[in-house]
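Of the protein chains in this complex, all but one are displayed in their positions.
In this document, chain identifiers A and B correspond to the written order of the chains, with residue numbering beginning at 1 in each.
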Amino acid sequence: MGLINEIKNYSDKKNLSADKRSALDNFLENGFPTIKDEEWRYTSLKKTISGKYSINAVGRDVTKKEVEKHSLGLKHKIILVDGFLISKPEIKNISISAYSEFISNTNEALEKLNYSLAKNGYTISVHANTTIEEPIEILFFNTVENNFIQYRNIITVGDNSQVKFIEKIQNIDCDNVFVNSFTHINCESNSKLEFNKIQNNTPNSSLIDTVDVFQKKDSVSNINTLIFGGKFIRNNLNFEQNGTNAESNMNGISVLNKNQLADNHTFVDHKSPNCRSNEMYKGVYLEKSKGVFNGKIMVREDSQKIDAFQSNNTLLLSEDATINSKPQLEIYADDVKCSHGCTIGQLDKEALFYMRSRGIGKEEAQAILTYAFASEAINNITINKVAMLAKKLLINKLDVDLDHNI
Amino acid sequence: MSEKKQLSEDILLEEVTSAEYKYGFTTKIESDTIPKGLTEKVVRTISAKKNEPDWMLDYRLNAYNAWLKMDEPDWANVEYEKPNYQDVIYYSAPKQKPVLDSLDDLDPEMKKTFDKLGISIDEQNRLANVAVDIVMDSVSVATSFKKTLAEKGIIFCSISDAIKNHPKLVKKYLSSVVPVRDNFFSALNSAVFSDGSFCYIPKGVKCPMELSTYFRINEAGTGQFERTLLIADEGSQVSYLEGCTAPMRDENQLHAAVVELVALDNADIKYSTVQNWYPGDKNGKGGVFNFVTKRGICHKNAKISWTQVETGSAVTWKYPSCILKGDNSIGEFFSVAVTNNLQQADTGTKMIHLGKNTKSTIIAKGISAGKSNGNYRGLVSISKGATNSRNFSQCDSLLMGDKCGSHTFPYIEVRNKSSQVEHEATTSKVGEDQIFYCNQRGIGTEAAIALIVNGYCKDVLNQLPMEFAVEAQKLLEISLEGSVG
Partner (left out) sequence: MLKIKNLKAGVEENQILKGLNLTVKAGEIHAIMGPNGSGKSTLSAVIAGNENYEVEEGSIEFEDEDLLDLSPEERAHKGVFLSFQYPVEIPGISVSNFIKTSINERRKALGIEKLSTPDLLKLMREKMELLSIKKGYLSRNMNEGFSGGEKKRNEIFQMAMLSPKLSILDETDSGLDIDALRIVANGVNKLKSKDNATIIITHYQRLLDYITPDYVHVLYNGRIIKSGSKELAHELESKGYDWITKEADKEWA
């Protein structure tokens, strides 16, 4: 296979440390996951990895204009080009630096690959007792066509601290880029994190994005994933609650068309009592697009008094679109309230008639209802600019005539 | 929670987890048993003992060869020591007169067995309108009401008899729903099945009574591999029940059945199971391994409804499924699965929507107590051509005590835009406020839990035919003894 050989050639030339070498060997033993792997049964990497790639190649600089074009225009910006940190804001009580090596003890093949090949990414540490009011924008730019690149990032939110991020990956002058990103997040006691991922890259881009969140007591983490662009997207979002009264919230929107595929895998591991999790994922699938949802909630023995709620709602709007949904509950404690709901269907006929009786044409009514359906998951985004952007992207992709300002 | 209530719940749990299996006796009847192990020779022996035609022997050998190349599945969320398939006796038949003139000629010991089980096979004294076929170990020993059924053209007999007397039907439909190579256990069953029930309802006939098969494993170390084939011809209707028990034994016994249902155009099949194989003792010793493949196919406008109350077995691996091939066909699955002590169950259903306007409903209720683990695993697949199809699924789990587990693994695949799927799942325990409310109205905690559990299962129990609903309710009581009554 194409990419596997490239990886072998690349690693043979590099002087990998013993740890990295062994991680890579571990990866190479089975290679990329296939649809025989339960966690990948609906998502085939075959096409993505059969292409020709360079590995961790570096291209050109990015101009100020280009940054402006793709930025939300927030005050604090962290800019990385082809993985390299090139610009960072100065913020009191927060240290931001380039990639630093760290180990994460997961058993995921792609994390092992990331660990062994990664050279780039960011390291952010928010000191204790710090509240950063202004959200921080993290912009990853890629400039090399046919590149397979690893980002490896780590964020620590100190005790009693609060911070918000927006992360976006953008290809410039290139399209076929395959990113394998891994982000490790530590939420210390009583900290609060909001992390927004805007996935709206170019039509031939591929992304595997893994975020592992480790939460201590009384911490709250909110992760929002907004998928609009890109050809192949696989998100692995994992939460581990290691302290009482922790809360994990996640919202997701996928609006896909053409041959897009988006696979959202989420996992909440309730390892401590008195914790909560809330999950709302909405999918709208047009044309030949394909959606996958796999949400797992695990409640460990002795993790009593857990409230876990999960919902996955899908609209299939084309004959050729498909959805595979697998919500899972694994419960080993009895005093818990866990539920998941999953619906797949079309727009509510009553609502359609209601709108038409108010003079709104059928197609427009359908588009508005679709917008309304998806935008519910936007309501939990607290950064106005992100919510507005999300609505705008939604309106554009659904081609509805709505004013998102009123 | 008050200390007193905590105490009463602890006592309750203790009672729940130490309830004894009431069907754990053995019957002293002489058996015709072949040596342990599975070889081609054993397959040939079974076929020979049953005086089978060549096509049946070929079918078995083909299955045996397929099985040799297959691996035992391990994707289910259950842990057990895989049986040594060479340590199982594949054929054991009670030694009795080969052909009975009437049920009065039944071995008195065997008759006693059925009396203990509460099954009356005396046609004159029957209170319910149920025709019974009884399979002990591997052989069908008695079928009642044959004449009444024959008048309507209904065939209800052991599958061995069907192979001899109705070879055309058997040839046409055997393995038409569950192919030999479908899975490890279906291949094994196809190679060695020794008996089971066969039923054919002719065109337009509404079966006048419930048909029932009662399965019992008796002989030590035997596996039970029964095969059920039920064909409802166009526009016919039938309700079929099966029940199962086994004696208490220290070692695990293997039960690997295959059930195939064929509902032709406009036919309606209701298939109910009360499964109460020996679950093992409270330390997890012994018990039946229940690895069953059940599947039905619906042609145009046909309907198959599965209802199951699963309380027994040490390990259960079972997914009664519907292939909704014909347009407007309907599949239903109603299930209560109770696990206690160290029992493990991985059960659910598959609804495969192929025809247009097909509908399916899944109601699965799990109750886990003791240190047991209950899993719901289900697939709803709506293919591209199954336009305007509907599925509704509801999977609820009730946990009793903090040592048990309950898990839900639904798979939902939709390939067209005019269909709708709704899936809901909840996990909870019996609410303290519910118990308090009952307490306040003078209902003791134990009775309150009984009430609540019963209410929780009601949607499913209501689906059972009257005669079985009572039995199922009793079984729930026994399985969660002390908490339900």
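Here, contacts are C-beta pairs under 8 Å (C-beta built on N, C-alpha and C of every residue); 3 or more make two chains touch, one makes a residue touch a chain.
Being a predicted model, the structure only gives us computed values, none of them experimental.
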Taking the complete complex into account, which shown chains does the hidden chain touch?
-> A
Check the options A:4, A:86, A:128 or A:351 and report the residue that touches the missing chain.
-> A:351
Please pick, from A:66, A:175, A:287 or A:376, the residue that touches the omitted chain in the full complex.
-> A:376
At which residues does chain A meet the chain that is not included here?
-> 348-351, 353-362, 364-365, 368-369, 371-376, 379, 401-403, 406
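By our rule, only the chains that are shown with their structure count from here on.
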Inside the complex, what are the residues of chain A that reach chain B?
-> 38, 42, 301-302, 304, 314, 316-319, 321-346
For chain B, which residues count as touching chain A in their complex?
-> 75, 384, 397, 399-429
